[in-house]
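Let's turn to subunit A:
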Amino acid sequence: MDIIESKTWVEWIITIAKFGFCFVPVLYILLLIPMERRGAGFMQDRQGPNRSYIKVPFFGKVRLFGYVQNMCDGTKLFFKEMFAPTGSKKFLYYVAPAIPFAIVFLSPCVIPWFGPMVFEWGGKVIRIAGPIVDSEVGILLLFGFSSLSAYGAVLAGLSSRSKYSYLGSLRTTAMTISYEVCQGLSMMGLLVLAGSFSLTDIVTWQENHVWGIVAQPVAFFCFLIATIAETGRAPFDVAEGEPELVAGYHTEYGAMQFGLFYMGEYSHICISSLLVATLFLGGYSVPFVSTATIQTHMGGSLAILCWVLAFLGLAFLHMIYRYSRKLAASKQSNKMEILQEYKLYKTIAWVVTAAFIAAGVCSWLYYNPEYSMVNGVVVNSLGAALGTAAIHLLVLLAKSVFFCWVWIWVRWTLPRFRYDHVMHLGWKIILNIAILNLVVTAVVAKLVGGN
Partner candidate 1 sequence: MSNYYNMPKLPTENSPKVEIFVDDKPVMVPGDTNLLEALKAVGIETPHVCYHPYLPVSGNCRQCLVEQEGPRGRMLVIACYTPVAPGMKIYTPASSARVKNARKATQEFMLVNHPLDCPICDKAGECTLQENYMEAGQNESRMRPEYGKNYHGNPAHQFIDAKGQLRGGKHVDLGPRVLLDEERCVQCDRCVRFMRTIAGSEQLQLAGRADHTYITTFPGEKLDHEYDLCVTDVCPVGAMTAKYFRFQKRVWLLSHTPTVSMDDSLGANIWLDHADGHIYRVMPRCNPEVNRSWLSNTSRLAFQNFDKNRLPAMGFHVIQEALAEVKKVGGKVALVAGGSCTIEDLAALRMLKESLGDSAELFGGTFKKVGAPDGIAMSGDPLANRAGFKLLGIPDSNLEDLTKRASEFKVLLTVNADLFGEGGSAVSSLEKIATRIVLSAFNDATANKATLAFGIRHWSEVQGTMVNSLNILQKLSACPVCPDEKLRPAYDVLSELAGCKFESAFDAFKKAGEYASVLAGLSYDTIKSTGKLLEGGNA
Partner candidate 2 sequence: MARVIRQRPMNWVERLYIFEAIRGLWTTLKHAARGLFRYEELPTISYPEGQPEVRRTYRAKHRLMLRADGTPRCVACGMCAAACPAHCIYIEATASDDPRIEKKVKRFDIDHLTCVFCGLCVEACPVDALRMDTKEIIFEHRTRDEFVATLETLTSWNPKDYPDDAQSQVAPGGTKNAEARKVWGMEVKN
């Protein structure tokens, strides 16, 4: 294994630092909750929660676009009293919410966060893999982890001593089983094409050929639907269908126990979206540009990255200024407060944008690290390798955030399926399509590729 063989301290540090990726799903929760709440608001022509604020000396009431509301809600959940219903199985009851949340820290281990880092250090060429654990069967591990989270729901339903919870957990179990089959089978075509269970290999195959979504569009749709169902989100949230089951398996939960389920659900979305991005959207690979090109034109690549970010900052500034102008003309009684608050965002955005532009210019002009080619692989210095990894990481995150948005988007658009429809869809439609897709893919791959 790479980890054991490596000797250099830099390699050690990077390998250990990679464990920080375990916390990515938890960080995603911080992003997903406001995205879900305000996104839902926008889809329904509402404004979404935006009233809580923090008092800041000069800028007054800073609301952070409603983000303070989520902090308040989280704090409230955290400090609420935990209790168990009479007659519940106390141990299981308290353990159940922890399971899906604990899985969250395991799943990111096999995701390739960036392409293999190859750099020269101390006269040695060092290679560091993208995932924390660069397993040959990474995808299977990931499925194993994510199906573990169903135990949380099952145990919660069993231990709550509530018929609603019980029915909810039964449905979760049935649905998880059904859709995991679909998930696995729909992905098989891609595995056939890539010829590997390793996620790194799959991404590399996509980088070298085409993205999975182009190669396997049917599989992509089946996989997406099955994954949405797997996470138990609308329109497949029959396990917590409010009209029938109050809140499903977490009916009896409150306070941070409920919070753990809630966070578990969001981190599940995060993992699933990372997986979809990795499998079908080329993972960390930058569209239309090969990794070698990036590595050979390091300064320019970083400059483009900075300028893209700067462009986003400018777009944000444009919207803020436009809204400020409209607000100043309106009759809203608290407009001065809001305009004062916006000064903070404008300041920060200007500073950040300027910094990005400057950084882009600097790297464009002054950062042109040397590289060498070893066996057709570009070997950089450490800095250039880290830069490549950063670009890869940002690209992967952008792709997965897009899929997170798809989760939210689908939830607030489509009505809930009836339970038998869910089963019908899973077993009779998606499974069949997935199998057909696998057969066709295998035949075509055999005929074309011949391996």
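Candidate entries met the following condition: all candidates are chains of the complex that A comes from, given by their letters.
Here is the rule we use: contacts are C-beta pairs under 8 Å (C-beta built on N, C-alpha and C of every residue); 3 or more make two chains touch, one makes a residue touch a chain; residues count from 1.
Everything numeric in this text was worked out from a predicted model, so none of it was measured.
Candidate 2 is the one that touches subunit A in this complex, out of the options 1 or 2. For subunit A in complex with candidate 2, the touching residues are 38-39, 41-48, 221, 319, 322-323, 326-327, 330-335, 409-410, 412-414.
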